[in-house]
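Here's a slice of the assembly, chains where they normally sit.
Letters are used for the chains, namely A, B and C, taken in the order the chains are written, and counting of residues starts over at 1 for each.
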């Protein structure tokens, strides 16, 4: 029988952009501790030693997998390594928290899910946004029917920032929006249409516009770009009763709920009909907990109690299937492609 | 020989949303006067009488066309009437300023251009945005090469406002952006891909996302919506040297020029490379003249001196050709459609 | 007996910055009509003739006062003329709407109030802000006790705009805030302290900071400036339960109500105690009616039914008394001066 107040020992593979955040958040938990960190870059290991003198370091991730004390492994390495590392870790009986996007294709995702299931291991994909106070508030509004009949989901995620050579802007940034869409709506995405363009990199799109059709005709759209001089992180969800704006740049007023419904009936409309009913706008107080802290807590909880995480391998797989269809549509010059 | 300080007498057909602005602007000019106004709604005519007691009014637009004094006619009626009214007006020897979009299809546009040319009459389409200080500044930056190699044009034009039963959101709002694109870029639009959705109206889209491919691979995108709780009027134009933001909601800071170029070469990029070079942002002082006043001045000038206006019938036709392709792509579920 | 559906005939004296707004708003009412307009500038009269051909014009305001048909007179001339014109108009049996500030000193204000009372005439001061949806909402919140115990009123009213040679920035801009303070709070202002400075004009302050002490220790502060490159129109009212922000630059979100009270007791405070309780922010839908239209309606209503307007001569006088004390404090280098 497991002792559930025990401290779970964690290994972290990859100490680039996101790894330090993982280490910091797991170390903040009372029942977790990062004991081993791997990165290919030796200079980073020296820095880690200075900040976390109690953690061991290595350039060979297999050392972490072979360590018997470690129950959970975080994989925050480039996408192309996710499948191999996750597989080996699972085969070494480790529970896994892997960065998004989960894998390069759905076949590999399915295989990893199967191995995890067979070995009763936790397989969690780090779709961090699902754990923010803002997305949880929108989910709550939708589930309670406060938005009414849904009209659209529209996301703009653009800035001039990090560019990645291992993937395009879709697999990097749009993955966030696809995981949010997957989480928010019960209506599945059935087909996608995408156009993109590449200017700085060779055949890696830095700009893309993605349209997603859901089961009931409801549509989502995602605009991602690495080449915008202004940083925009904005999601609009519209229904016939209320509409929500999620502006992630705003330090305080992240969510605005507009009580502006559409009252008019089609037969009432003449040219230039003012469409809407005015109403109050509410900026709800949100839970301010860092989302990654909730990811870490959820991962530890699932390890201890043998539960499925909110963003498990299946959630990761659903996102990859949509990404695959988007990638195909992109190559077909925007043609509509079904999500399998 | 014409006396060019003379006052041009103007008739205005249609006194709905835009008509009052036309009348007010023509009456502000020293060498123009609105002498006759037509609207189908008698109650509006009474209101006009109170504000402009010197102007004649009618519910029958043919009275304006038959009036010999009148040299210029403004047509600000629903789209479906543009062709017939413009044709009759031209055949009655009137110079024409017609609201955007020009006509319902390109065949009709071509016919009107031909009649105007044959009769040496001015045929101007009211693409108002071309005459704003903001668009003129962007045009100037592009023409001088200050933006460098162009990457993208991206427009968002959304709010919860007037809805029109005579057309969809594309023909209403995206027409503005298409006319701006046509004006700004020498690279012609070769194909388009569009998705849209209809929620309140029957088969009239209230939301659309339009992608446009230009001759050299450069891409534009337009997002229009009548169903957004927030009003956004934002255009981004990005090049490898500088980028421009045009935020039309801002009362003063409408144009921001970002001196943030992309310096990196493809071979230098590793995962997570910071892409950009930081730099100053300039908010240029813009000409504050009301754009419609410049439209009116241009129209009067062309009548007097027999010139082609900046936004002539050909410009109107180019916009209609793109709208036709967009409409076809919309019906083909987002499939790419060539602009003829 | 008066017939109350009758149209009240209005004369307007002064057609500078505010006069055109008065004429436009009175003419929008069903039961009012501007029949006579006076301005010293003949060129303006020609313009008026073009826009309002049915109104008579004059450069001699006495013609308006002698006109028997006219029941109400609007005085929108420089401050120094208010007393004389209002007095003569009252003695000619006219009801008066006079621009703010009411008079140059309280003695003159008292005399005008007395004449109006003796002759049973309406004497209304155009404190327009009192009639805005925003101020009415704040008044409502205070009267219902929603803000709790009041802490402060703080106004910033600065920009680079019109400068006036007839008065300083206090009598021009701060008058708005003083009239709002007078309207909102039952606690009277007992003393004031003011500093200001003059840079462009000779001995006419373009910048001022005004502190006002109310009966119960509650304090107000007003910052006004004609020399700020940014336009700010912002009022904060704080209580122990809720706080309100009125940002008049915002086109839609003019009022924000913060449900952020102070929960802590003095004895609980240690160095660096986080003070507040977080909460929702509400942006209420406001009545969008133009405030000046409500002023005009109220004036007409008071004429017809012999009522006192919301912003009557007494309200005007209270504001002038505070302005007098402020002016004295200004001359005494910021020394505290009692309001008499």
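To be clear about the criterion, contacts are C-beta pairs under 8 Å (C-beta built on N, C-alpha and C of every residue); 3 or more make two chains touch, one makes a residue touch a chain.
This structure is a prediction, so every number in the text was calculated from the model and none was measured.
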{"item": "Number of identical chains forming the whole complex, with 3 shown", "value": "4"}
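Here is the rule we go by: only the chains that are shown with their structure count from here on.
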{"item": "Rounded Å distance between chain A and chain C, as computed from the means of their C-alpha atoms", "value": "53"}
{"item": "Centre-of-Cα separation between chain B and chain A, whole angstrom", "value": "40"}
{"item": "Junction residues of chain C, two or more chains touched", "value": "none"}
{"item": "Residues on chain B engaged by chain A in the complex (per definition of touch)", "value": "16-17, 78, 149, 151-152, 154, 156, 160-166, 193, 195, 197, 199-202, 207, 209, 211, 213, 217-219, 221, 223, 225-230, 236, 238, 240, 243, 245, 256, 258, 260, 262, 264, 266, 269-276, 333-336"}
{"item": "Sites on chain A touched by chain C in the complex", "value": "253, 256, 259, 278-285"}
{"item": "Chain C residues touching chain B - in the complex, by the definition given at the top", "value": "51, 53-54, 231, 249, 251-252"}
